[in-house]
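What you see is the complex with one protein chain gone and the rest in place.
Our next item is chain A:
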Amino acid sequence: MPYNIAMISDFFYPQPGGVESHIYQLSSKLIDRGHRVIIITHAYDSPSRAGVRYLTNRVKVYHLPHWVVYRSTTFPTVFSSFPLLRQIFIREQIQIVHGHASLSNLCHEGILHARTMGLRTVFTDHSLFGFSDAASIMANKLLKFSLSDVDHVVCVSHTCKENTTLRASLNPLSVSVIPNAVVASNFRPLQPHEVKTPQLYGDKGLLLPSPPDPSQPLGPGDPITIIVISRLFYNKGTDLLISALPLLLRMHPNLRFIIAGSGPKAIDLEQTLDSLPQQLVYLPSGQSRVVLMGSIRHEEVRDVMVRGHLLLSTSLTEAFGTVLVEAASCGLMVVATRVGGVPEVLPGNMTVFVLPEVADVVRGVTEAVGLLTARAVRRDRFHDQVRMMYSWADIARRTERVYDLITGSASAEDNSEYYNSEWENYGQPGTTQSFALIDRLKRYFGCGVWAGKLFVIVVVIDYLIYCFLELAYPRHKIDLCKPWPAARKDKGVERGGEVEGGEGEVVAVERYGTVRQKAHAPREVRREKNAGAPVVVTGLGLGTTG
């Protein structure tokens, strides 16, 4: 049964990031499955985003006016967005409110108000938190408040599920694990025709080692390029990288490094490189063995990745590790620290897991280099394998099942056959939440000795505001939004993100806001699409203001 879904989060485009692309891809695929999805976020200043916008594939985005405090998180006013959210929920006839990211204040407000209005709520957690420091304790308390009345929670990995279950004292049966995915067609290994044209990366490409030819097998002494793509922060393990780098350079004279990303630790990294002897960092030809690229856009990640053989991730905490999947999809062997959800993400033949110790990182890279040189891994098959493992269509299907579970309605046809009948009602009792105010208050009251009482007061006030709003802005006076006209099948496919141009040639609108044309995609499709679309496509700004 098709639902009207509102995705709500502080984090959305034009700001780049993992949560942002998750929301967009999920919404887009849910629309393909016949649902109506809107995204609610706050207004962005530069580039300016305010009001209502349509994105590719009929995704409608509401940018609410809000005061942004810190790193695009809005100021935590508990009640102030209620009138606006209520108008949107009624106008769009929302049935399910799906919040994202535990640090997003707007998401928590949306969930609270949605429950007051009697809507179903789902929350997706994208990150891991500890329990020991003061900030975490505070955040966990608030999460407990917000999630004590949520219908279902989605986590991106099993480790994340354990973490969230503990943090918010949830019933594990009402927590699902649905991973992130990658758009595999955006992360393809180097194609044979690209080997001829090494200008993959514009001007900077000249500085980089040329991409290895996938058709040529790797000899024992051939240069091996290690890619590091991470923001250079402490919790990304940059210290490990800095300490391991000289040892690796010394042990393996054929190693090259490409390090993409910026952050506070960039200076340490540069200082380390400067302090090393010249013959270690530079080749006899004068080329540097370690190339620091600074931060790169997400669109450029693939072009950097295909220049390497190995991806090294030294992160100290990671809920899912999308970059690992992207790298494997590009055909890279992965060396990653065994932290958080990383061990669940990729099979053992693509990865070498290491401990977060310098010696072990060196050991892992040596092992991976050995595997590559011995041709023990079939890197050419990685892409297809990853494509089988992670796809957004699959993620959307599984998310839809969560919606079915909380609304208690029957699954769609292609969704119901995935599980045996014995799993039909698994976790059902834990997920039905009563809307009666007294039941909600009971749940909030259990949050803690003092916090429980405080939360109950908040909920009661929220309910009173709701009653007031019902009087002040009566429901029947709010316009209902007309649904997007149901597209004809052929047209819908064309707009809908993917154009099947033959076997495996999935290209057209691949990424949010960027119409990408692969060289071999049919030209007519694009022209017609541009002509047919109501707006001009420029950069990230794809859409009209409604």
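Simple rule for what comes next: contacts are C-beta pairs under 8 Å (C-beta built on N, C-alpha and C of every residue); 3 or more make two chains touch, one makes a residue touch a chain; residues count from 1.
The criterion applied here is as follows: contacts and distances are computed from a predicted model.
K.L.:
Leaving aside the chains you can see, what is the UniProt protein name of the one that's missing? Options: "Phosphatidylinositol N-acetylglucosaminyltransferase", "Sperm surface protein Sp17", "Serine-threonine kinase receptor-associated protein" or "Cysteine-rich DPF motif domain-containing protein 1".
P.N.:
Answer from the record: the omitted chain is "Phosphatidylinositol N-acetylglucosaminyltransferase".
K.L.:
So which of A:S132, A:Q216 or A:S285 would be touching the chain we can't see?
P.N.:
A:S132
K.L.:
For the chain that's not shown, point to the residue among A:S48, A:Q191 or A:N235 touching it.
P.N.:
Of these options, the touching residue for the absent chain is A:N235.
K.L.:
Please pick, from A:V52, A:V78, A:L142 or A:V177, the residue that touches the omitted chain in the full complex.
P.N.:
The missing chain is touched by A:V177.
K.L.:
With the missing chain put back, one of A:R33, A:R91, A:H158 or A:R188 would touch it. Which one?
P.N.:
A:H158
K.L.:
Among A:V69, A:A359 or A:A410, which residue is in contact with the omitted chain in the full complex?
P.N.:
The one listed residue touching the chain not shown is A:A359.
K.L.:
Contact with the hidden chain only, please: which chain A residues?
P.N.:
Residues 128-132, 152, 154, 157-160, 162-163, 165-166, 172-179, 235, 237, 239-240, 243, 246-247, 250, 271-272, 275-277, 314, 316-317, 320, 337-341, 343-350, 352-353, 355-360, 362-363, 384-385, 387-391, 393-394, 397-398, 401-402, 405, 417-423, 426-427, 503-504 of chain A touch the chain that is not shown.
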